[in-house]
Structure formats: C-alpha cells, structure tokens
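A single protein chain has been omitted; all remaining protein chains appear in their positions.
And then chain A:
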Amino acid sequence: MRTRKSRASRDNGLFGLAAVAFGLYLCFLVLPLLLSLKSSFTDENPLRATSGFVGLDNYGEMIHDDQLHASLGFTLILAVGVTIAANAIGIAFAMMLNRTNLSYRVMRTIAFLPQVLSGVIVGFVWQTILTQQGLLNVTLQRIGLIDSPIAWLGSPNLALLSIGVVVTWILTGFTTVVYLAALQGVPVELYDSAAIDGATTWQRFTRITFPLIAPGMTISVTISLITVLKLYDVITVLTGGGPANSTRSTALYIVKLAFTDNRFGYASAVAMLVLAMSAAIALSVTSLLRRREVNF
C-alpha cells in the first residue's frame, strides 16, 4: 500500500516537472515559431505598430531574390564541406584517441575544447590569425613560403575556405567525442576474431569499425549539418558576410532583412524556409544513414 502511494506521489511530482518543461518548451520554442510563421504572411516592420496580411507574397518573393539564393548557395556549400571534413577528421582523431591511459584522456579534453568555446571568441582568435598582417601570413612570410600577404578573408573563395577551416575546427571537437563514444561500444572480441582470421587494419576498419559506429555517424552528421545551416556568430566576426556578401550565410541574411531593411515579415518567411530546409535535410540524412546502421 505504502509502495503504491509513494509511486503515485513520485509520478505526480514528475508530472509537475514535465508540465514545467512543456510550458518552457511552449513559451520559448513553439510560441516564437508560431509567431514567426504568422509574421511570414504579413508585411511586419519593427518600426510600425501595425502590419498587414500579404498572403503568400513573401514566399513568392523568395523565388526571385538573388541575394537569398546566393546566401543559400554559400550556406549549403559550407554545410556539406564542413560536415564531410569535420566527420572525417573526427573519425581519425577518435581512432587515435581511443585509448584508456591518462595522456589520451587529457588529449580528448583538448580535442573537445573548440566545441565549448563561444563562436564569437573563436572568430576573434582566428581573425588575428587570418587577417592581412595576421599570424599565418607573418609566419608564411618569415619562412619564405610567400612574398606578400595572402588575403585569407579578403577574396570570396579564400574567405569561404577560411570559414570552412574554422568551422571544421570547431565541429571536430564534437564529432571526435561522438565517434569516441561509438568506438567504445564496439566489442573488442570482433577485432580479436578478425585478427585471427588475418584481416588487415584497413579491412578491420571497413568491415567492423565503420559499420558499427554508424549510429554515432547518424548523430554526428545530422548535428553538424544543422549547426552549419544556422551558422551566424563565427561568420559575423570573421568576415561580416563579406567581401561583397560572398560569405553571407542565410542566418546573416535573415538578420539583415529584419534589422537593417526593417522587413520582419519577409525575414520570417526566409526563416521558415531555412527551418523547412533544415528539417528536410536532417530527415533525409537521418533516414539514409540509419539504413546502414548495424545492430549486434
């Protein structure tokens, strides 16, 4: 009787806590999302008290918005490039760090550091490295590899590459930890059996490691993609979207539309597009990667 009572008491407590969580979720996620959706059908301007319903006009405008297309193109190229690089490097790092002694544990912590740093801080640090008179150019000049400084952030292609490197550096900390966790779930006996059967290192990687870390890969690839699709802070600090808007991500474009052009309604419509696009990409990638997950 006492057990049943205390269980009921615990359940009610949990129900209360769940209600709080649900309330916060409604307040901070669902409500803003619905407000944004509503705004996307209006000509809302932050400086005007009233706004008018414009139907699907904002969504129609997106079809002809060259600046939006350019920002989407940049964001997608960056997302694909960074996701591939960060995951490949993450797997390599995880395999190197998949040991138990103290020095490897310290190195794991170091590898994760970029992930815990603020994007703004990372941006400023890399800016001092990549500017015209930055550490990288000075070093390359001193060792005689270049005669004059390279505009790492000053030409569209190099700026894209530089941002890609910085974001990969940040995300690699995360992917490394995910793959490390996945690797620690792979039974050692499988490697022992493979060794007895005469499998090479490459065969052990492709036939055992790679299939068995697939669940980790699903998480890592999906989160990497989503992170880059909504990237704002690092780019703002590093290039501000320049030169000539060539590195303006869609998130930067949304902020510009809302707070420079005063077009909250249109900015909300673009935000809805990014949301739908992120959800579609995440769902596709997740379902695609899940197909190759192996259970044992």
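Miscellaneous remarks
Here is the rule we use: contacts are C-beta pairs under 8 Å (C-beta built on N, C-alpha and C of every residue); 3 or more make two chains touch, one makes a residue touch a chain; residues count from 1.
Everything that follows uses one rule, which is that contacts and distances are computed from a predicted model.
For the chain that is left out, the UniProt protein name among "Na(+)-translocating NADH-quinone reductase subunit D", "Sulfur oxidation protein SoxZ", "Response regulator" or "Carbohydrate ABC transporter substrate-binding protein, CUT1 family" is "Carbohydrate ABC transporter substrate-binding protein, CUT1 family".
Among the residues A:Val54, A:Val82 or A:Ile150, only A:Ile150 touches the chain that is left out of the figure. One of A:Lys38, A:Arg204 or A:Lys256 touches the chain omitted from the figure, and that residue is A:Lys256. The chain not shown here touches chain A at positions 8-9, 12-13, 16-17, 19-20, 23-24, 27-28, 45-48, 127, 130-133, 148-156, 239-240, 242-245, 256, 259-262, 264.
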